[in-house]
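Down below is the structure, laid out as structure tokens.
Only one protein chain is missing from this complex, and each of the others stays in its spot.
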Amino acid sequence: MTSSTSASDRHPMTGNEMSGESAGGMERHQYDVVVIGAGGAGLRSAIAAHDAGAKVAIVCKSLLGKAHTVMAEGGIAASMGNVYPEDNWEVHFRDTMRGGKMLNNWRMAQLHAQEAPERVMELEDWGALFDRTDDGLISQRDFGGHKYARLAHVGDRTGLEMIRTLQQRAVQLGIDVFMECTITDVMLDKGAGDPKVSGAFGYWRETGRFILFEAPSVILATGGIGKSFKVTSNSWEYTGDGHALAMRAGASLINMEFVQFHPTGMVWPPSVKGLLVTESVRGDGGILRNSEGKRFMFDYIPEFFKAETADTIEEADRWYDDKTNNRRPPELLPRDEVARAINSEIKAGRGTPHGGIFLDIASRRTPEFIRKRLPSMYHQFKELADVDITAEPMEIGPTCHYVMGGVEVDADTQESGVTGLYAVGECSGGMHGSNRLGGNSLGDLLVFGKRAGEAATAYTNSLGASLPKVDEADVKAAQASALAPFEVEGGENPYTIQSDLQQSMNDLVGIIRTGAELEESLTEIEAFKERAKRMVVEGHRQYNPGWHLAIDLRNMLIVSECIAKAALARQESRGGHTRDDFPGPNAEWGTKNLVVNLNAAGTGVDLHEKPLPVMPDELKKYFETPAAPPPVEPVETKES
Amino acid sequence: MASTDARESTGVFGPSRAQIPGKTLRDDRWWLAPLATFTVFTAFIVYATWRAFEGANYYRAPYLSPFYSPCLGDCVKGSSDFGQPFGWWPLSAALIVLIFPLGFRMTCYYYRKAYYRAFWLSPPACAVAEPHTKYTGETRLPLILQNVHRYFWYAAVVVALILSYDTVLAFRDENDHWFHMGLGTLLMLVNVVLIWLYTLSCHSCRHTLGGRLRHFSKHPVRYKLWTWVSKLNAHHAKFAWYSLFSVALVDLYIYLLAAGHITDLRFF
Partner (left out) sequence: MAYRLKMRIWRGDKDGGALGDYDVEVSEGEVVLDAIHRVQATQAGDLAVRWNCKAGKCGSCSAEVNGKPRLMCMCRLSDFDEEETITVTPMRSFPVIRDLVTDVSFNYEKAKELPSFSPPPRDADNKRRMQQIDVERGQEFRKCIECFLCQNTCHVVRDHEENKKAFAGPRFFLRYAELDMHPLDTNDRRELAQDAAGLGMCNITKCCTEVCPEGIKITDNAIIPMKERVADKKFDPLVWLGNKIGVRNKDNEGRTEL
């Protein structure tokens, strides 16, 4: 292959040096706040920091506007009361806490519910075109787990609307964006007192050149960890970078055992395995069948939900038209129940040719109805699977979708345990407890994005002239670490290790977990870590995806270990964490979080328990329902 | 061609672009559509030019060729329903009125696409490099005049009204008695329907009726009209072709009648 020429060779448009090997020096930039990630959370925090007067940089692995936020479909949960005037933040707060099985950080849930409406209105000020009510207000959609119709939306592409609006706002404000730039280390000033953030180190994906940001505040907004699993609705970027960066900087993560598996992802064709199939298919009448044609969900109604679930096909079918006098169909049981049932059917050999289960709406609704209600699903199956969902059933199976766990942060400021390091969005933890409600993710990004941006700016301003320093020895070490995969000879291809890790996580730390399998997975992860030390990449540093993967893989490994370790420790089933050997929730576990840190040697993960923050009495009153059993779990729909 | 060398170092062959040989890697028959357009349009132009300059064989009662309607020059007896204000005009009467339908079609957003592609190869097809080294689009004379399309549309509405009137008259026989219909009447009827569909599906029409508004909700009637025209507009290209064929066919039929090659097939 042609390689780049002289060291002075600069890219005509970006001005970057094109030669990866060039000794032309490392770029250095000074900012007040550096935001890592340009999804909804990253953009919102950058805008907030800018508005607060900071000089901000956004650094993202992809092009601007491509972040995973675009995949969100359903909407943004915000109690604006446009459709139901009786809706308010208190109801939203209550729904959120119950959806998370009371394991949420109450303060985050409260702030989120209180501030989401204004955050949505801001998007409209910046040009978002939401669907309207007849009065011309922002329309709000019903979603599982939310008592009132509450999701501001644009058809089924709300995430795209949100990211484009924020992107256009950021461009308008002239915020600097470093696209296709990967951060590999958060830099710390370990001088007097506690370590403080002093910057971030990374490389341009395009040229392979190193870049150093000197900044007292760094906001992590890197999204989730889905790429650790084989079947996932997440994109390649979801390698747990923010989780890993925070740990290496000394911060802790919480709730890592809670990974949300969506029951309906596409299973075929292979190219789209894991891609989300919206829960609205079932809401609009779709049913699940096994290969024998049996509507099997009736066999999986747990005792806990018997009272409110239809036990005959007749009653279930009547529910769609008459929700008052009939109980809901078992297809609309909570997501973990449905995912578990599908899993069992497939394991029992009653799966479809491509290893899934049939989701059938074709035999139950007219083609016109389906095309009108589910346009993007119709399009998705038609284009990608050559399946006409108005004529034949879909094949679906569970897919890894979202991680509730993340960096442990202060609820009001989103600051992690490390001074100057903030985390927001999916890579932060606490807000969603053990299970996230649909629509609460987009709201989370906006509400806490703004808070983090403002808090980071305030902290930077408080420092005055005494800024933390970047230690040049750390920079050297970061460079050496990033280049290490080029030094190895005769080692293993990172693609193989990644693929083996994904398979292992899927098999052993997936939707249904057992102690034995989790232990086995920890052993396997140790082996992957050994293999990863001997990773080799070919070619040179200029736009080299093999090298990029090698660097991301380290993050995936550490995050995977966190998940497995926390999952092994939590001996109960709750929300997104299901233990076959400990079915059902345990009240004692309901009072504590699991916290993980990088161990002293930096080679593995330490874990400890921590009591849940206690909700003040004035909020507790929302959950006092005398004579009621533990809160009945709403149907979680969470495509956004 | 002087531009050959320049062409090979600009555009897709420019220094910053990926060095890929060939003006396109398309392996489908991308040349078919522009070739077909070129052939049909050329044939129509040749035919229409001949017929427009012929100045004869355009009227056989009750049928008047659409190329000559309204017949405002020194026209044959019975063909001038709107008088002969241009009776002094020495050339074919078609030349007086053809400028309007011709201008309408020349500035039509669909025809522009078709002939820029087929005649000017700018571009010949999508992702196929064009042969020109310079391109300024419709920013200067003469192409900036394409912006007057709406005026030709106003004229086209008048033309369509006149052709409708002609079609009504075609329900009379050669002795001006009503309740006649021949193959000629049928052809004229089909043609005038297609002409109307083409005229009403025009982008300028869509804009004028409602597209220019920013608040449909304040103009419910215009919104309705816009919605309706938008539906037609999606088929504008189709109507452009169909009406081109139909207008030529009606003219040809009347030519054959007037020249005495055939007689009209009479239904009643």
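Side notes on the structure shown:
Every chain is named by a letter (A and B) in the order it is written, and numbering of its residues begins at 1.
We adopt the following convention: a residue touches a chain if its C-beta (ideal position, glycine included) is under 8 Å from a C-beta of that chain, and two chains touch if they have at least 3 such contacts.
Because the structure is predicted, anything quoted here is derived from the model rather than measured.
Of the chains on view, those touched by the hidden chain across the whole complex are A, B. Across A:320, A:495 or A:622, the residue that sits in touch with the chain not pictured is A:495. When the full complex is taken into account, the listed residue touching the unshown chain is A:269, out of A:269, A:417 or A:590.
Screening A:385, A:456 or A:470 for touch with the missing chain picks out A:385. Within chain A, the residues in touch with the undisplayed chain are 1-5, 11-14, 18, 62-68, 70-71, 80, 82, 121, 124-127, 129-132, 135-138, 154-155, 157, 160-161, 164, 168-169, 171-172, 174, 177, 179, 206, 235-237, 268-272, 275, 380, 383-386, 493-496, 499, 537-540, 542-547. Considering the complete assembly, chain B touches the hidden chain via residues 10-12, 14-20, 24-28, 109, 112-113, 116-117, 122-123, 126-127, 129-130, 132-139, 143-144, 147-150, 203-204, 206-207, 211-219, 223, 233-234.
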